[in-house]
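Have a look at the structure below, then the notes.
Note that this complex is displayed minus one protein chain, with the remaining chains in position.
Entry: chain A
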């Protein structure tokens, strides 16, 4: 079993100094839980940030040298084809600079591999990857995917290892030229972040102030039932009914 972790040219969000992206470090920790053979892959001009990952448990880093502004995709795809890993892990979203967060998806498309986004736990058995995916509000979904596959790692994954200078020193970097892929000046515009207004349910036009307030402040949930001090039988029946209504459980036997 061989795992490859994609590394980006990360920057610390506050200091702006070269720093590994948190989810990529968590990806290293997840991969090391599966196999000893974990390497990092970075394509770009300067590997200063990617190198820091060596101190967080990565033994080997493959650096594909590219001129500033080139598309890393062809280099990454070629390196992955050459290394033939079973699993490729990446961070979840763009961190700094001109990063788009799309590379894992484009890679999956180019390689023809399945991609599971936002994983928090991984296990492998008989060439099948079982990935737990994080969904909003703490929900989790289990995927079973045939290897090779690509996953992106969610911040809710187990914490990454701290930096150990001893590991950083013993890790080594393999430097090779990448595949030049100049991009056709898709100019990126940089704007300060502006929080977007929160979407709130709007009451029908002409509704009273009280109705508008209610619509704005009440969550439009699926509702539910409040049972005060029910008997265990009643409570169990209500839970079963609810689960059947959601389709989690099969309809009660004896009913169609």
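Here is the rule we go by: a residue touches a chain if its C-beta (ideal position, glycine included) is under 8 Å from a C-beta of that chain, and two chains touch if they have at least 3 such contacts; residues count from 1.
What we mean here is this: contacts and distances are computed from a predicted model.
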| item | value |
| --- | --- |
| Choices "PadR family transcriptional regulator", "(Fe-S)-binding protein", "YwgA family protein" or "Carbohydrate ABC transporter permease" - which one is the UniProt name of the chain not shown | "(Fe-S)-binding protein" |
| Hidden partner chain, touching residue among A:102, A:128 or A:159 | A:159 |
| Positions on chain A where the hidden chain makes contact | 12, 14-15, 17-20, 52, 55-57, 159-167 |
